[in-house]
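With one protein chain withheld, the remaining protein chains of the complex are depicted in position.
Presenting subunit A:
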Amino acid sequence: MKKLFRPYLTIFLLGALFISTTSCSDDDDPEPIKEEENITSMTLTLEPVATDKGIQTATATFTAGSTPTLSLVPNTQYTATITFNDKIEDEIREEAVDHEFFFNAPEDVLVVQKVVPDDFDSNGRPVGLKTRMLSGNAGQTGTLKVTLKHQPGLKNADSDVTVGETDIEASFTVNIQ
C-alpha cells in the first residue's frame, strides 16, 4: 500500500494547489475612469429678435433633477440657442445628420419653430441647436421639454421624438410676465 502513495505525487498535488492559489499578486488598484463625455448641464439662451425694444435676454441652465425657470416677455419673438457644459454642441454639429432636438410646450405658452437658417444638417433636416420661439400672452405658465435624440441612421422626415436614443431630456418652467 505504501508504495502507492508516492511522496512526489503528493508533493506535486499540494504544490499545484498552492501555486495556483497564491501565484497571482494583488497589488494593482483601479485607475479613475476618464469619462469620454460627461454632459451635466444644458443652457438655453433666448435672445429677443428685435434688439431695439430693450427686452432682456433670458437664460436658464438645466441640470439633472432641476426645473429652472425662463422668464419671458409676452408675445415676443426670441432666437433660442442651446449650449452645454462640455461643448457637446460642436460634436452635435459635426454629427448633425444623426442628431435632432425636439421641443414640447403648450402652444399658448410657447411656440417653437425649428426651421431656422444655420441650423440644418447636410441632408437639409433641422437640428434644433438654434430655434425661433414665440412667447404667449402675459400670465401664461407651462413646461418646456427639450429632448436631444441620437438617431444614428434613423433621422429622416418621419423620425420624431420617439425614435432613437435620448441623450438629454431637459425641462424648463416658462413664465410669461
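Going forward, contacts are C-beta pairs under 8 Å (C-beta built on N, C-alpha and C of every residue); 3 or more make two chains touch, one makes a residue touch a chain; residues count from 1.
Note that in this section contacts and distances are computed from a predicted model.
A.B. asks: Consult the UniProt record of the chain that does not appear here and report its protein name from "Thiol:disulfide interchange protein DsbE", "Multisubunit sodium/proton antiporter, MrpD subunit (TC 2.A.63.1)", "Iron complex outermembrane recepter protein" or "Metallophosphoesterase".
C.D. replies: Protein name of the absent chain (UniProt record): "Iron complex outermembrane recepter protein".
A.B. asks: Identify the residues of subunit A touching the omitted chain, counting contacts across the whole complex.
C.D. replies: 1, 4-5, 9, 13, 16-17, 20-24, 26, 28-30, 32-33, 36-37, 39-42, 63-65, 88, 91-92, 95, 147, 150, 152-154, 159, 161-170
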